[in-house]
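Up next is subunit A:
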Amino acid sequence: MHDSSNWDWDIGKKQIADIGKWKDMFEWVEEPCASPDGEKVAAVVKTGDMEFSVCQNGAAWENTFDKVWHLRFSPDNRLAGLVSDMGEWTVAVDEQAWESRFEFVWNPQFSRDGSGITVAAQKERKYFGVINDVPWEKGFFHITNLATSLDGKQTAAAIQTVPFSEGEIFKFQEGCYSVAVNGKTWDRNFINVWDMAFSHDHEHVAAEVRTSLYDYTIAVDGVPWNETFLSVWKPRFSPEDGSVTAPVRIGGKWTLARNGKQIWNSSFAQLWHHIYSPDGKKLAAIVAPEFGKWTVAVDDIPWRHTFGDLAADPVFSPDGKRVACVGKEKEKWTVCVNGEPWNSMSDMAWKPVFSPDSKHVAAKVEKNGHYTIIMDGQALKNDFEAVWDPVFSPDGEKILIRGIEGKGDDAKYCREVLSLKK
Partner candidate 1 sequence: MQTLYNFVSGPLVWLSFMIFIGGSLYRLISMAVLAKKKDPLVYVYMDWYYALRSIFHWIIPFGSENMKKRPVMTLVTFVFHICLIGIPIFLFAHVILWEEAWNISWWFISDPVADIMTLAVIASCIFFLVRRLVLPEVRYLTSYSDFVILAIVAVPFITGFWAYHQWFGYRLMLILHILSGEIMLAAIPFTRLSHALFFPVTRGYMGSEFGAVKNAKDW
Partner candidate 2 sequence: MKKKRLAAYIAVSVFVSVFAVISGFSQEDVTTVHDSAFRRMMRPAVRFLHDDHNEKAEIEECSVCHHSYDAMGRKLEDESSEDMACSECHTLKNVDDPVPLIRVYHLQCKGCHLEKNAGPVMCGECHAN
């Protein structure tokens, strides 16, 4: 994570932008986004006929573009958007467009600290990964599933290595796909390659692969596990020892495997989105202990509480002692921490956020068209017209709320720091 200790953590509320007035300034204003530190709010705006720009804190960028989309703040509070300039696409970061230009760019991703920005790009029917304005040396027929390492310096993607025409089913089944890491292709081809994960040292890549129409496994740096399965889901590297784990389907049931060997004894109707505790010692995953019942299992043991509709977005506390997720039951969402669901039900709940000291959990929720932050089961503040995920101070004693209060012309974007000390 980006170091947030130098942010403004003074208790109190700061109005950053009179966002309701932006509508008078531009032909249209798209949905705003807020910087992680809360100091900036921005939106794509239309400045003229076929002319777009970005408005940040009430001031538009000097440059205008044919088109701007996917405007997001990086973890280090830089504003990045995908822009089309004279028919060429690139990335603009804090008003500065990259030098490299493409026929199209999409799927931007940030490194954990925000210093690295990657996108997928296409030029002259060749496809590339681009890292901080530098495209791969070699382009491919097709790329998908672009993945970025935590440091943002490496990208990997599923690529098509062998050309084939539509309808060439037997050629396809010989394997025409592989993985390219920073543009370098793995030695081996597969029938399919899907979700990829980088190791914590950024050196290794694991991917879901299909070695025939019926055999699924995980390949690490191009080498598939010896074992094959009926299906697999996204692998992850252990932060502790670099081993690779993945949900695997055996005999119609799901379980967890490490380096090809089953490590959890239980099997589930579903198991996916497994996560490691920060120290790498514990594993948790979204599971369905039986059909239509959803919860989280931590180290092979599912919580007793289950949700009928879904469970999603699992997250470990920094100390690894707690796991939170969102759950949905009968069309109502809530947050569940260590198997205890909050009483507060909402129309939508976002991924929970733990405080750095692991003491608090907070999440953005939507109720009756309004948004609020709920912490440890209690609503923190009044309703907002829009709100972003809460951010805890590094010491865990304060929480930063970023939200828009007031409707229409009266809408104001504010950041407010609240003390959590009683």
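Definition applied: a residue touches a chain if its C-beta (ideal position, glycine included) is under 8 Å from a C-beta of that chain, and two chains touch if they have at least 3 such contacts; residues count from 1.
Quick note on selection: all candidates are chains of the complex that A comes from, given by their letters.
What you see is a predicted model, and the numbers here were worked out from it, not measured in a lab.
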The sole candidate from 1 or 2 in contact with subunit A in this complex is number 1
Can you list the subunit A residues touching candidate 1 in their complex? 290-292
